[in-house]
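One chain of protein is taken out of this complex; the other chains stay put.
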Amino acid sequence: MLTGRILSARVGTLVLTLWLVSILVFFAGQVLPGDVGRVMLGPFADAQAVAELNKRLGADQPVLVQYWLWFSKAVTGDFGTSLSMRAPVAPFVLESLKRSAALAGIILIFLIPLGVGGGVIAGLNAGRIIDRLIVMAGVSFGIVPDFVSGLMLLIVFGLWLNWFPISGVAPDGAGFWTHGYYLILPALPLVLNLAGYIARMTRAGVIEAMAADYTRTAVLKGLEPGEIILRHVLRNALTPTIAVLATQTGYMLGGLVVIEALFGIQGLGNLVLNAAKARDFPMLEAGVLVMAAIFVLSAAVGDLVLALLDPRQRRRTSS
Amino acid sequence: MTDLTESPAPRRAVAGFPAVRRIRGAFPGLPPSVVIGTLLLLFWVVCAVSGNLFVPYDPYAEDFLATLTPPDALHWFGTDQLGRDVLSRIIVGSRDILLVAPLATLAGVAAGSIIGLVLGYFGGLTDAIGARLLDTLMAFPFIVLVTMTLVAIGPSNLTVILVIGIAYAPLVARTVRAAVREQKERDYVSAARLGGEGPLAIMFLEILPNIRETILIELVTRLGYAFFSIATLSFLGLGIQPPSADWGLAVADGYGFLTGGKWWVVVFNSAAIVSLVMATNLIAQGIGAFENSDA
Partner (left out) sequence: MTKRRDIDALRNLSGDVWNVAVDEYQGGFLKRRDLLKYAALLGLTGFAASQGLGGARAAAAAGGTVRVGLGQPTKAIDPVSLTDPASIGVISQVGEYLILDDPKDGLQPKLALSWEADETASRWTFKLRPGVKFHNGRAVTGRDVVASFERLVDPASGSSALSAYKGILSKGGAKLVDDETVAFDLDGPNSNFPFYVSSDVYNAVILPADYAGDFEKNFNGTGPFKLESFRPKQGASFVRNEDYWGDKALPDRVEIKFFDDEQAQVLALQAGQLDVIPSTTRLELAIEGNPNFKLLSVQASSHDQVHLRTDQAPFTDKRIRRALALTIDREAVVKGLLKGRAIVGNDTPFAPIFPSADPSVPQRKQDIAEAKRLLGEAGVPNGFEVTLTTERAYDIPDYAVIIQNFARKAGIDVKLNVLPQDAYYGSATFGSSPWLDSVLGITDYGHRGTPDIFLNATLKSSGAWNAAHFSNPAYDALLLDYSKARDLQAQRLVAGKIQTLLLDETPAIISYFSQYSRIVSSKVEGVRFTAISHLLLDRVSFVQA
């Protein structure tokens, strides 16, 4: 079956890509100045203490040996112990992944209705004032960098109006809704950034679908306008939008370093950034691999959606 | 943005190459957005090139007696934490980003186009291996790439150009590769091949001119993102370095004062960043690049 073949090819690609990424991370790490021991003990530490620490951590062994030691364990699912945190890597990565996923979830909850809804309304009213307003708003918010909008939201809603907590981290033992509430403010800059983009995609799709032969046929058949929009227009118009959303989700799960820093969320982006700074190789490898896996998977999901929902695209994706 | 609604029908006639139509459609009556965007961009270019000639104050001269003074008749945009004139700094602050962003974009688009041409034209094993490597690079988190490069070779404008270039090359390569594969099937390519032209000549003399619209749109779109990314890098302290009057740096330096009611440093510098991103977006939008772009 076509889908099955695409799927198995995708899995193969994923594994290959991850392996290449792991090599890239490892050897890129070798060009960084300073070593683990020096970074951990600081510039003012005694050279002998640094050497001892490197020896203990295995950082004094040849590069290939270090990579093999890591790789032979990683394939069995053991990602090792963090050099700087002195604890197994996996719980740290999972914890960060969970936080990043929660943030991405909240972003999507706002982004989908706003972006898709706005795009559909604009597309159906193409050329009218409401269309222009929606497109204009989307573009305006889209060009404000997330650190600028994040700051403004923080000041206005967090500090002046006091509607939202200015930290993205709910206190211990907080419930599901509280956690969500704390993530609203951090989510908004990204929602504002992407809503215009999603709306434009949807709008273009809707306009194209409205002009398409199958819609004309449906109109000629005398179907209800509501039914035409739902069954014909939306179904065809949303396919590229869903694909784009899938790709963007990959980015949301790791690319939000600025938002994570502003709101103190210990997400994947921060984990990887700090691991790179600390030369914490096992942590860096695990974090980057998770991010890469999510990226590849979400891109694959986007392609699959196209392939499954849109017969016109099938040929292209399988290539 | 208006042309989308007016003429959906011809679009299908040149299916797969809406860009061509868009640019052609754009030129007879130049859309106002392109005019506004170009003027805005030109304004900043003038500031970058000769801003030091008309700044009211020396942008780098600190004045400890007048730190963080609110906007007034003397300092229209106020002063920063070292007493430097914010207006003067914003005027010359365009210099680094306007130098770095276009160069980074050019580097990325040039490298990406060459890779895309080669992969798309040769296909087969070369393409399969190349595509995997591109996937790998794209899956490599941008922030890790930036951090490692910066720590390894130190931050400088050159580093930022390099990092952004490396990040954009695979994205551009993917688009160009798809365009080349489409062109490869055309008659003129077979004709050139039969005429005894070598692969290099076909790639660069035959195919390249035919995909230049795709590349141009990549260039403009990526430039918009480059402004965005470079400002973000500066904000994180990973990009352009002090004492540059760079806007992203100024926002990063000044946002702690915001809560004390000292808004001018952040607000004016943010507005400058936004205006630059807006200028490119207006231009890109005018020539219809938006629709083809993806982040």
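As written, the chain order gives the labels A and B, with residue 1 at the start of each chain.
Note that in this section a residue touches a chain if its C-beta (ideal position, glycine included) is under 8 Å from a C-beta of that chain, and two chains touch if they have at least 3 such contacts.
None of the values given here were measured: they were computed from a predicted structure.
Note on the chain not shown: across the whole complex it touches A, B. Although one chain is not drawn, the whole complex shows that of A:G29, A:G142, A:P165 or A:G302 it is A:P165 that touches it.
Of the listed positions B:I36, B:L68 or B:L99, the one in contact with the omitted chain in the full complex is B:L68.
Listed residues A:M85, A:I130 or A:M152: the one in touch with the omitted chain is A:M85. Screening B:W44, B:F140 or B:Y255 against the full complex identifies B:Y255 as the residue touching the chain left out. Of the listed positions B:F43, B:Y60 or B:W76, the one in contact with the omitted chain in the full complex is B:Y60. Against the chain not shown here, chain A presents residues 33-35, 38-49, 51-53, 56, 82, 84-87, 92, 154, 158-159, 162, 165-167, 169, 172, 260-264, 266, 270, 274, 277-278. One chain is missing from the display, and on chain B it is touched by residues 60-62, 64, 67-68, 81-83, 150-151, 154-155, 237-238, 241-243, 253, 255-260, 262.
Here, only the chains that are shown with their structure count from here on.
For this pair, chain A with chain B, the centres built from the Cα atoms lie 21 Å apart. Interface residues of chain B, counted against chain A in their complex, comprise 1-2, 4-6, 8-9, 11, 132-133, 135-136, 138-144, 147-148, 151-152, 228, 231-232, 235-236, 248, 251-252, 255, 258-259, 266, 270, 273-274, 277-278, 281, 285, 290-291, 294-295.
Within the complex, the chain A residues that touch chain B are 13, 16-18, 20-21, 24-25, 28-29, 31-33, 126-127, 131-132, 135, 139, 142-148, 151, 155, 159, 197, 200, 203-204, 207-208, 210-211, 244, 247-248, 251, 254-255, 257-258, 261, 269, 272-273, 276-277, 284, 288, 291-292, 295-296.
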